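Just one protein chain is left out here, and the rest sit where they should.
== chain A ==
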């Protein structure tokens, strides 16, 4: 789709945004068009960045982090929907606006969001020594979640059949690139910068412990009562019903929750109901090759 067409683009429930490559990473075309601005984003020292591969617990972490900062004040988190509270740096979607503009207009301290691989992170965030929280999710559940997300989200390419998407994901030909490269890139960076590297599966298994870890990293001392409150309000069932966190305020032409809800399962091991035995064998073989150069490990089930 040509640039001038993009300016007039309106979602009608059938059309989807086009995508292109930035430094070898697939992105919505609008993001590609403003890449220089994204790369030159000016961070502030008190910015807090939440980084994830798509569908690895981003919204969940955003909600937890804000509740930690507000010491469990739930009402403050209900002031606006997720996409308005946390500027998504590289996002530029017709009718939803630009993450950069949102960030510029937001008073400090800002909680920012990105899905960018580490090597494409705007350098200012590292230069200003910003605190960064990275959440990684096991690739099998991540793939399933991303597949359903692409089905319902018209701002991303149509995923095709599950069989087709399986191959697309393995090849890393999805927006924000290869899962393997993403998690490894951030893992290698974690000891050189102020990065707290968390795992989705740990957050599911022991949310209180992981929230405590987040609070310490952010620099907040929270008592047990507040921690328990945050655990409750950020549980999957509560967040799924929370209109300020479940993306139900996004127009249906962009996100069609009747195809698949934004908050679908939030479980560990749901991949087993999607992967065939043959796909699982193929995935494991591929995973072994691509993850041979790292000590990073994941839990695929409890």
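We take it that a contact is a pair of C-beta atoms (placed from the backbone, for glycine too) under 8 Å apart; a residue touches a chain by one contact, two chains touch by 3 or more; residues count from 1.
Here, contacts and distances are computed from a predicted model.
Within the choices "Protein brunelleschi", "Enhancer of polycomb-like protein", "Sulfotransferase 4A1" or "E2 ubiquitin-conjugating enzyme", the name that UniProt assigns to the complex's undisplayed chain is "Sulfotransferase 4A1".
Annotation: of A:108, A:161 or A:258, A:161 touches the absent chain (contact as defined above). Within the whole complex, the absent chain has one touching residue among A:95, A:206, A:235 or A:276, and that is A:276.
For chain A, the residues in touch with the chain missing from this view are 161-163, 271-278, 280-281.
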